[in-house]
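A protein chain is absent from this complex, but the other protein chains hold their places.
Letters A, B and C mark the chains as written, and numbering starts fresh at 1 in each.
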Amino acid sequence: MYNQTLILIQCKDAVGLVSGISNSIAKHQLNIITMREYVDEEHNKFFVRVVCSGQLPSTASLLEDLRQALPEHADIQINPTNRKKLVVLVTKEHHCLADILTRHYFDTLQGEVQAVIGNYDTLKEFTEKFDIPFHYISHENKDKKDFEQEITDSIDHYAPDYIILAKFMRILSPNFVQHFERRLINIHHSFLPAFIGANPYRQAHDRGVKIIGATAHFVTDDLDEGPIIVQNTKSVDHSYDLNRMKTAGKEIEKAVLTRAIQLIMEDRVILNGNKTIVFKS
Amino acid sequence: MYNQTLILIQCKDAVGLVSGISNSIAKHQLNIITMREYVDEEHNKFFVRVVCSGQLPSTASLLEDLRQALPEHADIQINPTNRKKLVVLVTKEHHCLADILTRHYFDTLQGEVQAVIGNYDTLKEFTEKFDIPFHYISHENKDKKDFEQEITDSIDHYAPDYIILAKFMRILSPNFVQHFERRLINIHHSFLPAFIGANPYRQAHDRGVKIIGATAHFVTDDLDEGPIIVQNTKSVDHSYDLNRMKTAGKEIEKAVLTRAIQLIMEDRVILNGNKTIVFKS
Amino acid sequence: MYNQTLILIQCKDAVGLVSGISNSIAKHQLNIITMREYVDEEHNKFFVRVVCSGQLPSTASLLEDLRQALPEHADIQINPTNRKKLVVLVTKEHHCLADILTRHYFDTLQGEVQAVIGNYDTLKEFTEKFDIPFHYISHENKDKKDFEQEITDSIDHYAPDYIILAKFMRILSPNFVQHFERRLINIHHSFLPAFIGANPYRQAHDRGVKIIGATAHFVTDDLDEGPIIVQNTKSVDHSYDLNRMKTAGKEIEKAVLTRAIQLIMEDRVILNGNKTIVFKS
Partner (left out) sequence: MYNQTLILIQCKDAVGLVSGISNSIAKHQLNIITMREYVDEEHNKFFVRVVCSGQLPSTASLLEDLRQALPEHADIQINPTNRKKLVVLVTKEHHCLADILTRHYFDTLQGEVQAVIGNYDTLKEFTEKFDIPFHYISHENKDKKDFEQEITDSIDHYAPDYIILAKFMRILSPNFVQHFERRLINIHHSFLPAFIGANPYRQAHDRGVKIIGATAHFVTDDLDEGPIIVQNTKSVDHSYDLNRMKTAGKEIEKAVLTRAIQLIMEDRVILNGNKTIVFKS
């Protein structure tokens, strides 16, 4: 993204917004490469993501021009951190973590993995191969509150932009969720809202479904109810027993979570109430 | 399927079943083209679908041999009706019916559509273009019981093998469902078990899902809980309003229902409790 | 698309184009709903498709403003015909035609099918069910030149916006293609550029491929080399004999051609040399 300027705006919808925004951009001698906008008519809100070629002499000056051109209380971001920091939480399953860490190692994740925290030490050896610190914080013989406080302290030490729950199998308290509001990304092993809660593959197997899936979503207070970022599915048939369903499902979980992370790293995901806007291209 | 023999068997699982079955088949000078079997280990049940080349001199004799070779109470079908009869129930939406009737017209559906019954007359003109009788049975100003009795009588007149609910938008009573047990096929406009009940696209839109889908299933007492035959999904994004979601969904509904019908016409779908076994190839 | 204004522009790329365009639009009190642009950097060309809400008092005045704002020789279209006229050419296979005519009948195709021309009369009866004229123009006992002249005359009589080759199995001469330049849409039964030419399913079967596909494209002089509009594929396996491959392929052909037609009807497909730009949303 070198030599490019990224602008993210959300504000009340009005006539002439694109005109106002593109005038400000043209005034600063930037050339629009892609401009994706969305109007949420139900809530009368306007969202836009603009990529411009050319480097910006003065961010402050463009910001001022955009403020003039836009309604009050517009949320304007120019070149948000383009190397976001991540802390990853895991339990025992490796598939999502392995994909994240190898992409990180070869620098195709676009974010910076600062640390991995596990409530088991199963994935410590693997993590440390990549010179990423692994913090083992067991939940055993501990109050949930104390356990979460330890994790919170460990995360806060890194001040990450996002916390990735890469098959972290402990249910989080509302306090924890609120502390990291809008920064917690989870992978749920079903195509939500089907099979909310525990053991979705067992539920799916018992129901005799012909598709399984996975959902990456922001975590909010309501378990498995947060804004969905990416979902995908795969066909299965009667011959899939529970284990084969889980094995097939892991491939989708991994792909869906990695895709969600990449979209977030590129500032393509915008929260809009209980939904997301995802500007894929 | 001319000059082929189709054998469907379900029975208690045991050692030597394939041997016993294939011996009986070989004895009758039939050559096995495809043999697909499935063992439901949880319920200790064995299912097989065999296609043989060569014509059978005596069905009774093969049946007798198979009975000898198999455990007691085995369910054996040799060459079940290979041109099954269908009655289609509709309301106002045309997409599923249009696909069924054009395939029927060009003889690629493999079944025989005997009649269409609608609780509106919206699709009467279209149906009659194909010389299929259309029975308009309104639900208005009528007890549910009377309405269903009229439909039941109309269906029973044709004695169809299957009744296809091709976007029939009235909820059916347990009595009706029981009367046509194992013969009622419905298309539900979501990937069950997500969005059970009314207005699944509105539910999906409100939830901000990134995939929509459709499910063809046998109808049982519990609404939308019957054995699933075929499911499929399609990616959507934030820019889909409710109407566009419905339009995209109709393509999946149509494809899923038609696929389910074709699989059933070819005796590839076997009921197993609240699940189906589908031998696709 | 009632009460909406559609603007299509292509011109030399330059700084400030979006600004100039959106200013012109804002001046006319139109509100931009979606704006999709693409810059072909290799050829320094800019393309944009804008949908605005609100009705335009004066097309001429907006056109004049846009001319002022844009480089010389810009190609500007405001509200191109939104009910395009189609003539469909067929041979014997029904699947693509059936899908087009049923969608046309229920008014979900968005275009106007004026006539069907067949070099066999196989599909005459079906076509006439929908009160669409069918012209049977045999190629037998006729010079190719005469055959094509007859077809050309028949098509020109309707002056259609597009001619759809819905499994029309005669190779067309360069003269014919040039006469209908940029207006001929073909469905090729493979994922081009694989299996150019005759019998692509036989070629695919002999090669042992694990996917088959179809391609909708504009027809140019070079057989099967025109700009691609839509492609899709489907997995197959060793058990597919040639017939089953063809049957599976027909489902893709139908879906791909119909999708291409719908995209063209909505002015979402823009020719750019030997490629297309397709603004799907």
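The criterion applied here is as follows: a residue touches a chain if its C-beta (ideal position, glycine included) is under 8 Å from a C-beta of that chain, and two chains touch if they have at least 3 such contacts.
On a predicted model such as this, the values are computed, not experimentally measured, just so you know.
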item: Touching partners, among the displayed chains, of the absent chain; value: A, B, C
item: Sole residue of C:P57, C:P174 or C:P193 that reaches the chain not shown, by the stated touch rule; value: C:P193
item: Of C:V50, C:I228 or C:M245, the one touching the omitted chain in the full complex; value: C:I228
item: Given B:N23, B:T220 or B:N274, the one touching the chain that is not displayed; value: B:N23
item: Residues from subunit A at the interface with the omitted partner, ascending; value: 34, 94-95, 98-99, 102, 105-106, 108, 126, 129-130, 237, 239, 247, 281
item: For subunit B, the residues touching the chain missing from this view; value: 15-19, 22-23, 25-26, 29-35, 37, 39
item: Absent-chain interface as seen on subunit C, which is shown; value: 38, 191-195, 207-211, 213, 227-233, 235, 237-239, 241, 272, 274-278, 280
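The working rule: only the chains that are shown with their structure count from here on.
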item: Centre-of-Cα separation between subunit C and subunit A, whole angstrom; value: 38
item: Interchain centroid distance [CA atoms averaged], subunit A/subunit B, Å; value: 40
item: Residues of subunit A touching at least two other chains; value: none
